[in-house]
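What you see is the complex with one protein chain gone and the rest in place.
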Amino acid sequence: MPKVPGLFKGLGVTLGTFARTVTQGANTVQYPHEKETPPIRSRGVIALHEGNCTSCMLCARSCPDWCIYIEGHKELAPPRRAGGKPRQVNMLDRFDIDYALCMYCGICVDVCPFDALFWSPEYEYSEPSIADMLHDKVKLGEWMETVPEAPELEVGADKKGKK
Amino acid sequence: MTLLGDRQQLSYIASQAADARVNLELETEGMTLNIGPQHPATHGTLRIIARLDGEQVVWVDPSCGYMHRGYEKLTEVRTYPQVTALVNRIDWLGSFANEVPFILAAEKLMGIEAPLRAQHIRTILFELSRIANVSLFLGDLGVQLGAITPVFMAFRDREYVLNLIEGATGGRFHPNFDRIGGLKDDLPAGWIDETRTVMKKLRRFCDEIEDLLFGNEIFQSRTRGIGVIPRDIALQYGMSGANLRASGVDWDLRRDQSLPMAWDKVDWKVWTHPDGDSFARCWVRLQEVRESTRIVEQLVDTIPAGPVMTKVPRIIKVPEGEAWVCTENPLGEMGYYVVSQGDLGPFRVKIRSASFNNMSITPWLLKGVYVPDIVTILASLYFILGDIDR
Amino acid sequence: MNTVSLIIAEVPYWGQSLLRVLGGLVAVLLPAGTIVYLFLFKMMSFMQSRLGPMEAGPYGSMQLFAEVGKWLQKEDIYPARADKFIFKLAPLIVLASTFLLVVVVPFGPDAWFTNFEAGIFYALAVSSISVLGILIAGWSSANKYSLLGGLRAAGQLIAYELPMVLAVIGVVIQAGTMNLQGIVLAQNSGSMFGFDGLGNPYVLTQFVGFVIFMISVQAELTQAPFDMPVAESELVSGYMTEYSGFRFLIFFIGEFATAGVFAMIASVLFLGGWAVPFSWFGWTTMDSVDNWMNLAGPLILFTKMMVIMFLVMWVRFSYPRLREDQLQRFAWKVLIPISLVNIMLTAILKVAF
Partner (left out) sequence: MANPPNEEEFQLSLTTDTPAATDVVRDGILARVQAALGDKIVESLLKPGDDIWVRVRTESWRETAVILRDLGFSYFDFLSAIDWLPSPFGRGEDDPTEPAPVRDNTIRHGYTGGDTRIQMLARVVDPTTSMGINLKADVPDDNAHIESWTTVYAGANWHEREAWEMFGITFDGHPDLRHIYLPTDFEGFPLRKDFPLLARIVKPWPGIVDVEPMPGGDQDEPAQDGDAQ
């Protein structure tokens, strides 16, 4: 079979793509009208479960960008069992993440020993003003609704090895 | 520069003697052309100051640093896990591959090794980031040479790979998935099946690119014989990766050194090309994408069961010592020379990035070419600005 | 004489001129807009697995108006060291050459602006006026990239004028006339080996000439693979680098309007122009053509133009570009010899039959 010149092969590729786009639709989506769902693990925004946070500062300290700001104070809470001692708990006054600085590395979520921080795949929170990128604990708490369940693991995974 | 440089210049002068005579007769005056830092051919912020004679380059001075972020300094104030998050920004297209040598160096210093399953998954993700990186190169190559369609095909099919990386790691561009002692997490269910289908798509993409671009006679006439790098010059300049293999050096760090990774467990081939010109560099990269899809396909079939994390302390302190680990990254050899003094963070990290060495040849290589060939050669050398400037 | 020309004959001279100007505007802008929307927006997108503009109007069909609106709003910027008068003049020269070009294109048996005897000769002559515009645009921008682009464009356009002229000579020999209307007539009333069902479109008998003409058109329009003068990836749009807003719009219209007009000329020369084969309706001469062809003719020509444009754009979206030395070599060492041989063969065959 004689060799087809590369020039014609190239024309064939573009025409083939043309035909495929016409018959099967484009590979792109029309963003504001239709949206692709990001994967479950997608690191979109960090959600805060305030009840779990003991303001231990671990996340703020391990943040490479220094973008987490925490303030807290100690308080006495009523005992859990009747007749017990009053417990000393840490109350969270301020928990801010500056998303203008955040580099989405996920170290804070990893180091949190009390499961207070979670990744949510939500990504539509751009702001016209850079100052609004600082999310306070209320806003971070609202993201909790969007946190999905962790995905099932692939076959052969060691389930207990996980935190 | 050296004797070899002169030799090449002499051959260039001989081959262009007619042009030179014309120029002498016409007494054409030179012109300095400033290419970059904002220029589409420098994909990033590289600046090339070129002295032209007509459209021929007399000398060039590449000037980098417009994106210098000082990673070597930044690593000194960060702990080991924080450095991992940082270094995957060096070559932002193949980011997972940046993490691996650093983690391996730290593991070497600590004397631990990741479990077998983690090694396999690391290798898979490493090759996926190579595919994501080089497939974009294949598309970008078209744009640099004036063909506008390949880049969209590259973006289209790279998206599948990025989706895979995001599905497993959570980050499209900056996975930060590698941990000292293993991986952050295991793969999500269904990931392996998806990988198989995506690898088929990628091979079809390679065929399309080959038909659309590599087989095209215009493309060949633009790249063949342009920017020839002889073997010994390539070695002297420390070129690496496909640039070196295209000059006929059969050297691939994946094959030629023993690392706790899974490359030695699969059947694959190191591609070389004897020509050393732009076409050879592009062709070798195309074959490497194909080879990577084969590596990934074989590896996903043989992932061993088990944990993905070995036992490491929660607060990682690396014992005193020095370690050098390099891997065959998408752009070439990337290595980290890690000096630890037993602290939470490294004492000094020397980042040896591939593009810095690959680009250091340009003052020599671009002498005597035409302005359009600057673009061809820069595209075929394939650099990422973050990888030059670090 | 038929009715349409009678109506035109009855309107006063200024009215005729006005009609001609309006007709010229339509003949230039309508194809340009359609080409941009259909090919540049939609076909290119489909060839790249995407949809292209979708928001402005149904399927993004009003996108061009949005773009024009955007360009018109932009500030009129020119470089501080530019030669301002010439800088502003350049786009107009390019556009003017397009309007001069469309003048000779016949749209129907009586629907034409002028009917030069040496029509094709005139067309090839005025088409090279745009070189002037491009060259002075490149020079007056006070920008090295623009200068390189302008010089490349000048070299390229002049080099490809020649094969284009030589390719047309084959057609002229075969038709025996330089009048475009005559060429249309010759194609549609002719026959191939006694079979007149298709007329005698020169794309079949002058195929070599057609290919050379299309390649030269591609180069004249500075479309890939001959887009060295505007090379985005190295000269960042070449001679257009410093133009923005309204002036860039004129360049942009000029580029695609010229593409449209060249495609019309190509379809007149090689595809039979506005007409269908005369044997279909039993016509024999130009005068026997029915009057409704004056309305159907432009549509037929438009369709043929779109087919030609599809080829031009298809190649444009698929190929990388040549280097300018390769491009010159291709013109002088390949195209011109082949077209010379083509002329000789045509002449010999013409005499033989």
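In order of appearance the chains are A, B and C, and numbering begins at 1 in each one.
Following the convention adopted for this analysis, contacts are C-beta pairs under 8 Å (C-beta built on N, C-alpha and C of every residue); 3 or more make two chains touch, one makes a residue touch a chain.
If you're wondering where the values come from, they're calculated on a predicted model, not measured in any experiment.
Asks: Which of the chains on display does the removed chain touch in the whole complex?
Replies: It touches the following shown chains in the full complex: A, B.
Asks: So which of B:Phe96, B:Phe219, B:Tyr237 or B:Tyr370 would be touching the chain we can't see?
Replies: Hidden-chain contact among the options goes to B:Tyr237.
Asks: Using the touch definition up top, pick the residue from A:Leu7, A:Ile40, A:Cys56 or A:Leu153 that touches the left-out chain.
Replies: A:Cys56
Asks: Touching the missing chain, which residues of chain A?
Replies: Looking at chain A, the ones touching the missing chain are residues 49, 51-52, 54-58, 60-61, 63, 66-74, 80, 87-90, 113-116.
Asks: Could you list which residues of chain B touch the chain missing from the display?
Replies: Interface residues of chain B facing the absent chain: 1-2, 4-5, 63-65, 68, 70, 72-74, 76-78, 108, 110-113, 232-233, 235-239, 249, 251, 253, 256-257, 312-317, 319-324, 326, 333, 335, 337, 339, 341, 344-345, 347-348, 350, 352, 356-357, 359-361, 364, 389.
In this text, only the chains that are shown with their structure count from here on.
Asks: Looking only at C-beta pairs in contact, point me to the busier pair out of A-C and A-B.
Replies: A-B
Asks: Using mean CA coordinates as chain centres, what's the gap between chain B and chain C in Å?
Replies: Chain centres of chain B and chain C, defined by C-alpha means, are spaced 44 Å apart.
Asks: Between chain A and chain B, what distance separates the C-alpha centroids? Give it in angstrom.
Replies: Spacing between the chain centres: roughly 29 Å.
Asks: Give the residues of chain C that touch two or more other chains, as numbers and ranges in rising order.
Replies: Answer for chain C, listing residues that touch two or more other chains: 47-50, 317-319.
Asks: Where in chain B do residues touch at least two different other chains?
Replies: Touching at least two other chains: 149, 153, 156, 212-213, 216, 218-219.
Asks: Residue numbers of chain A touching chain C in their complex, please.
Replies: 7, 10-11, 13-15, 17-18, 20-22, 26-28, 30
Asks: Okay, in this complex, where on chain C does chain A touch?
Replies: Residues in contact with chain A: 43, 45-51, 54, 314-315, 317-319.
Asks: Show which residues of chain B lie in contact with chain A when the two form their complex.
Replies: Interface residues on chain B, with respect to chain A: 78-79, 81-82, 84-86, 89, 117, 149, 153, 156, 159, 163, 166-171, 174, 176, 184-192, 208, 211-220, 303-309.
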